[in-house]
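Every protein chain but one is kept in place in this view of the complex.
Right, subunit A next:
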Amino acid sequence: MSVAELKKRHIAATATVNALREQLKQKRILLLDTDVAGYARSQGRTPVSFGPTDLVCCRTLQGHTGKVYSLDWTSEKNRIVSASQDGRLIVWNSLTSQKTHAIKLPCAWVMTCAFSPNGQSVACGGLDSICSIFNLNSPNDKDGNLTVSRMLSGHKGYVSSCQYVPDEDTHLITSSGDQTCILWDVTTAQRLSVFGGEFPSGHTADVLSVSINGSNSKMFVSGSCDATARLWDTRIASRAVRTFHGHEGDVSTVKFFPDGYRFGTGSDDGTCRLFDMRTGHQLQVYHQQHDGEVPLVTSIAFSISGRLLFVGYSNGDCYVWDTLMAKVVLNLGSLQNSHEGRITCLGLSADGSALCTGSWDRNLKIWAFGGHRKVI
């Protein structure tokens, strides 16, 4: 068969796939008679009441000399690691605001960082296409710097996001600009599985974010510039379990819902969505009307019960959404002491009592539930 003929058949096959996809989309729309908020309203539920004193900025962590791009809490103690454009990782004690480590990275262009489950190592990655691991207990070199203890190389594009598998200090998943996700064995620096890439059911554009299911660590979800989120089973690398359509722009962030049966996504289209893992349905859209340019969603996190969804935006706003009623109950960006630039990352402490946000204004801020406010 000649090259020209192959090209023609490829175009025809693509058209067929797109037509089928459109049919599926229409069928889903028919099946979705209501969304979470609609159903909750019909059940007489009311939005959570949140006042400006319910969540206050109790700490500002200063020290980075460049934009903050990523942060992560430890899984038990109150420590935070942050990554910045200044080429550093800083580890903070969130109670005292003090820095316990500052790591000058060999490649300054870092985009993500994560704590290991035992809190003894931090992983980071960025434009160097490598995920580097640092052991916080290692001695410093003569310049006072920690040396890399492992370099996980194999990605052919930037490392956009990384997360350790819960309770497994030796396994970690990365997402990359090369359209794949990789499950690594940290001790041997080997790639255990590659999700996507040559296989048809992978992302077709840069993968920007991963989130591992806290209730079933064999499942994880990834978000990509191809406007989809994909669910993966780590035991089956050859194809995604399901692809979730709906967003109209890059899916820059994904996070599993606390019960592990749903997950949230945030996108450049300005919306967040809640998807059901098993049926594949889009359960809810979180969107507020704006005049002018639509701010991009950069990061999301669920509160400990899932009733609240914290969303960081490119214009410095940080909305607290009532996930059930799909209403914004508070905008941290309008409070005193809020960030002065794009929010790039946010995360909840392990016990859910504090939220940390990171911004292009070079600071991190810790927000705690104030006074008698119950943590939900």
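We adopt the following convention: contacts are C-beta pairs under 8 Å (C-beta built on N, C-alpha and C of every residue); 3 or more make two chains touch, one makes a residue touch a chain; residues count from 1.
One rule holds for everything that comes next: contacts and distances are computed from a predicted model.
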Missing subunit (named according to UniProt) among the choices "Mediator of RNA polymerase II transcription subunit 20", "GPI transamidase component PIG-T", "Guanine nucleotide-binding protein alpha subunit" or "Origin recognition complex subunit 5": "Guanine nucleotide-binding protein alpha subunit"
Sole residue of A:G157, A:G197 or A:G260 that reaches the chain not shown, by the stated touch rule: A:G157
Per the touch definition above, residue among A:T74, A:S94, A:S129 or A:T323 touching the missing chain: A:S129
Hidden-chain contact residue, picked from the options A:V194, A:L208 or A:I343: A:L208
Residue touching the undisplayed chain, where the options are A:D178, A:D269, A:D322 or A:D361: A:D178
Residues of subunit A in contact with the chain not shown: 2-4, 63, 65-67, 69, 77, 85-86, 88, 90, 93, 96, 98-102, 104, 107, 109, 111, 118, 120, 126-130, 135, 137-138, 144, 156-158, 160, 177-179, 205-206, 208, 225, 250
